[in-house]
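Sending over a structure as structure tokens; questions will come in a sec.
Here is chain A:
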Amino acid sequence: MTLHFTPVWFIAVPLLLAFLAPLWVRWRLLMPVLFSAQVALFVLALSWLPTVRIAPILETIVIAPPLGIHLHLDAIALLLVALFSFAGAIVSAFIWLDNGAAHLRERPAFILMLLLIAGSNGMVLTGDIFNLYVFIEIVGVSAYALAAIRRDKTALEAGLKYVIVGSVAAIFILFAIVLLYLQTGQLNIAALAQAFGNMPAQMQLLIGLLMLIGLSIKAELFPFNFWVPDIYRGSDPEITALYSGVLVKAFLFVLFHLTFILLADPTVARNWLMALGAITMIVAELVALRQNDLRRMLAYSSLGQVGLITLALAFASEATTAGALFHMVNHTLIKVLLFLLAALMLRQYASLKLTDVHGLSRTMPLAAGLFVLGALAVLGLPPFSGFISKLWILKGFADVQTFWPVALILTAALIEAGYYFRWIRVFYAPTDALPMAKIEGEKTLNYAPLLVIAGLLIVLGVAPFLLEDWLQQAAQALLGREALLNAVLGVQP
Partner candidate 1 sequence: MAHYIIDALAMLGMSYVMGFLFYGFYRQFNARVQRRWGPSVFQNFFDNMKFLFKTETIIHGPMFFFGPMIIFAGAVTTVLFVPYLKDSNWLQGFSHSGNLILIIYLLVVGPLGNALAVGSSGNPFGVMGVTRGLTRLMGLEVPFLLGLALVMVQHETASVHAIMAAQTDFAHWNLMTNPIAFIVMILPFMASQHASPFDVVGAPVEVYAGPRVEFSGRLLGVLMTQNMMMTVAKLVLIADLFLGGATTIWALIAKTFALFLLTAAVSTSFPRLRTEQTVDFFWKIPLGLGVIGVIATVWFPWS
Partner candidate 2 sequence: MLEVLELFDRPAVLHSIYLIGSLILFFIGLYGLLAKRHLLKIFVSIEIMELAVYLILIAIATTPGETAPILSDGFTAFTSMSDPIPQALTLTAIVIGVAVTALGTSMAIQYHRLTGKVSVGEMTELKD
């Protein structure tokens, strides 16, 4: 039997499974399905790697582009899809194994998480801009709902704030799409790219700005990221892990994908984005210095890393791009690890304020150790993979003798060390109090998904060449405007 694999699966499978939720509830299979779906998608993505390496896959739906909708699976899309499903698998495994957080093990959460993954995959895969909008909204709605899924005061507040900010961002994006369509009559991104240059400069600017701000809000760039700490603080850490690990990465991809495709000469936009990235990084790291709540601190740290990735991606040399993509992967792994740790700590401690977690290492030694590992990796210290990706980025800058980003990145890392190590020191602070009694149901099995991540961080740190080719191809795919246009529209004479 030959089953015809297509990229649609990445979107359709989670959607289908989500709609069949009542069935899984009846069979008590919610969590296994959630986990195995992600694993299956991950395996599927990996199995496709050899094919995609040779040539990107174009999956046309009904009519060929530019008229119809198509999915475009190239190295970078595959990388991100694999990353998302891996993150999803880890988070769902964690929720499955964990005894706490009953509300995350019920049907609504199940559906929403699958929708989130499906939407993110769709954003990465689609070649149609309105389709993109639809996926953005699917992801948005599921994210808003997930933020509030605990249904207590803080969660609802987070959810409400998220809805307000998110829908305004969506309006900006929609506005830009409408203007694009009105100007060109096209919805296919590749076709738009060809027509974009012919538009009046004013219109280009207006559309560009609308897009930039809409996506920047979603992708958490300064000065449009003020919402982030509140949302990250209010939602469940398991969900936050998905935001930081999956959602932001998808939006970052969209932002840069559109920038590099639509603009034939993206110099201006690149400079803007580099500036935004640099400011985001510095501001976020500075503000994080004074955070007294673990989740807020992690939120700011996440912002800082997003800034770094933006800075590197916007520089758009092959080395920085590949490095930035690697850093995306690492950051997803690390932040999933750290937020899930925060979730575990929340089971034990009522609050994750700096003053309340003194001597945590004595109650939860493994959690503290993994936190240290995550912190070291996020700071870019060897031998963890964060080091390699940062080195890659820095090397990319050094290749062309651009040193201000190097200085900024290193300064930011130093500031980042300032607060991460403050937390580590608090975790390991000597206390007179006896270690707390373990709460019911805390078992080593809970840590299994986290240990997988930890192992991966070390393996990728020691042997980064495992991913090297893939990342370089992904970088070429992201930067290769001509190649993509040719692939979609056929080689123009």
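Here are a few things to note about the model shown:
The rule is short, and it goes like this: a residue touches a chain if its C-beta (ideal position, glycine included) is under 8 Å from a C-beta of that chain, and two chains touch if they have at least 3 such contacts; residues count from 1.
Candidates were picked such that all candidates are chains of the complex that A comes from, given by their letters.
No experiment lies behind these values; they were computed from the predicted model shown.
Within this complex, chain A touches only one of the listed candidates (1 or 2), namely 2.
Note for the complex: chain A touches candidate 2 at residues 130, 133-134, 137, 140-141, 144-145, 148, 151-154, 156-161, 163-164, 166-168, 170-171, 174-175, 178, 181-182, 185, 187, 229-230, 233-234, 291-293, 296.
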